[in-house]
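Certain chains of the assembly are absent from this excerpt, and the rest are unmoved.
Letters A and B name the chains as they come in the text, with residue numbers starting at 1 for each one.
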Amino acid sequence: MGDSAAKPGRYFSLSELEPQAQERLPKMVYGYYASGADSESTLRDNIQAFKRRRLLPRIMVDVGHVDTSFSLLGAKLKMPVLVAPMAMQQMAHPDGELAVARAAAAAGISMSVSTMATYHLEDVAKAGSACPLLFFQLYVIKDRDFTAKLLQGAAEAGYKGLMVTVDAPHLGHRQADERNQFSLPTSMSLRNLEGLQPKGAHGHSKSSISQVFTSQIDPKLTWDFIAWVRSVSTLPIFVKGVLNPADAHLAVQHGVDGIVVSNHGGRQLDFAPAAVDMLPAIRDAVGRQVPILVDGGVRLGTDIIKAIALGADAVLLGRPVLWGLALEGQQGVEKVLETLRSELELAMALCGAPSLAQITPSLLMGPAARL
Amino acid sequence: MGDSAAKPGRYFSLSELEPQAQERLPKMVYGYYASGADSESTLRDNIQAFKRRRLLPRIMVDVGHVDTSFSLLGAKLKMPVLVAPMAMQQMAHPDGELAVARAAAAAGISMSVSTMATYHLEDVAKAGSACPLLFFQLYVIKDRDFTAKLLQGAAEAGYKGLMVTVDAPHLGHRQADERNQFSLPTSMSLRNLEGLQPKGAHGHSKSSISQVFTSQIDPKLTWDFIAWVRSVSTLPIFVKGVLNPADAHLAVQHGVDGIVVSNHGGRQLDFAPAAVDMLPAIRDAVGRQVPILVDGGVRLGTDIIKAIALGADAVLLGRPVLWGLALEGQQGVEKVLETLRSELELAMALCGAPSLAQITPSLLMGPAARL
């Protein structure tokens, strides 16, 4: 009776997690977490972009010891993986962002905490105090004073970097959220936005997070905003949501400390390209001036190798973290991270690349290699 | 019980409309509206041609205000969308073309009224008197005097432009219509063709509209016909049904005022290319001498951006208008147009292109970009 793989928490690949989590989560929450914008073409392409690339391994390399460790902003991470900033994690598990921070700390990797978290950024920082590198992800609030205070709070709480999300001047159109009339359960709140003045009319036909966006988030940002951030914070600044090589170039010209190549997990502009497809051109545009992170669709150890071979320094991991959290809280997230780490280690061995430095474009076959 | 999306009139994307309308409409009517020629390969490709293109967005552009407005023949439209000329709209709803004209007026966009309308062109013009730009679509009748009178009537009724359809010297072969032995319900008639002498033998194995075509429509048109139209009408002349860049060039040489790149919604020559696939070459052939419209398969706001980036000035919208009409009359058409408009607005914001002028080929990725 019953395939053993159906037991929650038992899986042999991260791709098995989503259906398990779907069974556990309320439809509305699952819809919010899983869905992408409009026809979800970008959401699907994030996965396909990895699948269509092949790896051409080397043999007869001593792989008795494989080293997955990675340095970012002076911090030493156990692997080139960061937990992506994701809003409202309490919907998956009561411990929400706290559990994720503890798991990231246990796994020795970095985490980025969303402006839209359901725990206060200080509390998350405390939970993740053993985490080698905490980022605070910023959605820019129209009220600039409020924004400035958020950034100061982040610095005081021990965050070591900022991710300024720039691909969401308006919230993407996610049909599932409209269909489910998504809103944050009343027992939870966006803790870091407390104290903000409600602005504008709040319609009822749109999802509640869409209302927050429309009323509070600034759609008028231009590149000079980077200088403003510098003026209120000394933390290193990564911009998250770059796809166009021309914008990557501008970002560096405006002095950012890092770039996150991302289409926001397919949740903003439908038909945007897969982020990994843009990596080679972005690495060309940027050179080695700043670190390049990438996210969207990372599900296998080989995906990380492909991302690095295409030009990334490290990857962000999104939804699988939420699925692990939904299934087993902190422990579930740890299992997700450990699965990915052991896959990465084995794949590096089988590629004949026992350290990250040995992951070069020559490992790649497929469209990117032929461009 | 029942997914809420099944409620007629509730939808989150225009692609959901067709199955809802199919449930409402008689099989014969649905077949006539939905079907394409022969194997329907062109019908499907119209949709796919949009799907296979990606958009490469810009970031850090002030998109606090997005302007979708568009000018054509001196008229100001709220967006670069025209309702395509489509025959026999009473079959969808008793108000037929009148309802569509009212909806186009309410949405502030242009409409093109078919020679094969089930309301008289004057009545439609009255219903759409608030419409910024009414086109009359001409099927050229063998009886040239009758044709001339039609054109004069259109001018007098207030139409501001002509669309001469040139891809239908014979009617395409639509299997659904043969299967359903399609004919216009006897309670309706082709009002604008009343008074025409019946010509030739009327077989019974063919659909009734096919009989009208065979007997009345002129399959002998050549380019000198444009001069004849000029001789009987002062209205601007668009030719509808251009796919070959060589023909686009000839059209301009023969003095047309605009071009509609179209395969007639996949209803004429099966295996004709998707119209959008021909846009770049046609724009090359024509330059900026005349406006270029395109139709076939527009279903999403991003489709409009893609069409413009490929070389169009604006798009025509076909079947979704009929589905909205079938479901809720004028109001249903308004909802369709508003859905598309709000999608376009959001997509422009997320592309970092807050006005139509900022939609350039550099936004495109995919086959066309690589050609």
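One rule holds in what follows: a contact is a pair of C-beta atoms (placed from the backbone, for glycine too) under 8 Å apart; a residue touches a chain by one contact, two chains touch by 3 or more.
Everything numeric here is computed off the predicted structure, so don't read it as measured data.
Asks: Copy number of the whole complex, given 2 identical chains are placed, is what?
Replies: Counting every copy in the complex, the total comes to 4.
The working rule: only the chains that are shown with their structure count from here on.
Asks: After a C-alpha superposition of chain A on chain B, what does the rotation angle come to, in degrees rounded to the nearest 5?
Replies: About 90 degrees, rounded to the nearest 5.
Asks: Averaging over Cα atoms per chain, report the distance between chain A and chain B in Å.
Replies: 42
Asks: Going by the contact rule set out above, which residues of chain A touch chain B in the complex?
Replies: The touching residues are 38-39, 41, 45, 166-167, 169-170, 172-173, 175, 178-179, 219-223, 225, 239, 241-244, 246-247, 250, 268-273, 278.
Asks: Over in the complex, which chain B residues touch chain A? Could you list them?
Replies: 4-5, 12-13, 15, 51, 53-64, 300, 302, 306, 343, 346-347, 349-351, 365
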